[in-house]
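Provided herewith is a single structure, encoded as structure tokens, for subsequent inquiry.
A single protein chain has been removed from this complex, and every other one stays in its place.
So, chain A:
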């Protein structure tokens, strides 16, 4: 069985695709593209697909990962092209590499996010971020399936800064817009960008009048310098196919 790892993006309006929606669309894409996907044994066979932690519904992403098992050997780049064409525009397959040793999950322990806060002055955002980072603990609440729960949003945050000379998003024309660059470690319970936004409200009363737009820029292994290492890097080096 050949194992292939993919990086894909959720862009524009299709960022509202939930993980379950994506999973159904991806299985259909495998059939549309006639991918020789392997199935599990048993009474109800399932295609061999394993997902790395998925971005929340409504959050865009440039760095989602999954791994598939195939019954035949295919060229990763041809597979990437076929799957990308089989998915709706906005669900874009960016890279395919033959899987090396280990698992995707063990190479991912942090994410970098970009938060666009429309109608917020960068100075106000900067002050809120500073207050957040100074606090030893920031308790926030989130409604979960188990009910409302309270947890610390501060400890998981490795880095949080307001960009000095941001690339302003289209549509921001004329109104102020603060861009936050955020690095968060994967912890349990997970701390998501909206929890950090709740934290900014808690510590500094920062409340964007319109919902901020959030994009995951990267996922991977967190280095001691606070950088995130691309989880496919080891596979590319090991096998030498695919990649940029």
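What we mean here is this: a residue touches a chain if its C-beta (ideal position, glycine included) is under 8 Å from a C-beta of that chain, and two chains touch if they have at least 3 such contacts; residues count from 1.
Quick note on the criterion: contacts and distances are computed from a predicted model.
Set against the options "B12-binding domain-containing radical SAM protein", "Amino acid/amide ABC transporter membrane protein 2 (HAAT family)", "Threonine/Serine exporter ThrE domain-containing protein" or "NADH dehydrogenase subunit M", the UniProt name belonging to the omitted chain is "B12-binding domain-containing radical SAM protein". Shown as candidates are A:35, A:99 or A:129; the residue that touches the absent chain is A:35. Only one of the listed residues, A:58, A:100, A:159 or A:176, touches the absent chain: A:58. Touch with the chain omitted from the figure is made, among A:49, A:74, A:127 or A:229, by A:74. The missing chain lies against chain A, touching residues 13-14, 16-18, 20-22, 24-25, 27-35, 39, 45, 57-58, 74, 78-79, 81-82, 85-86, 88-90, 171, 210-211.
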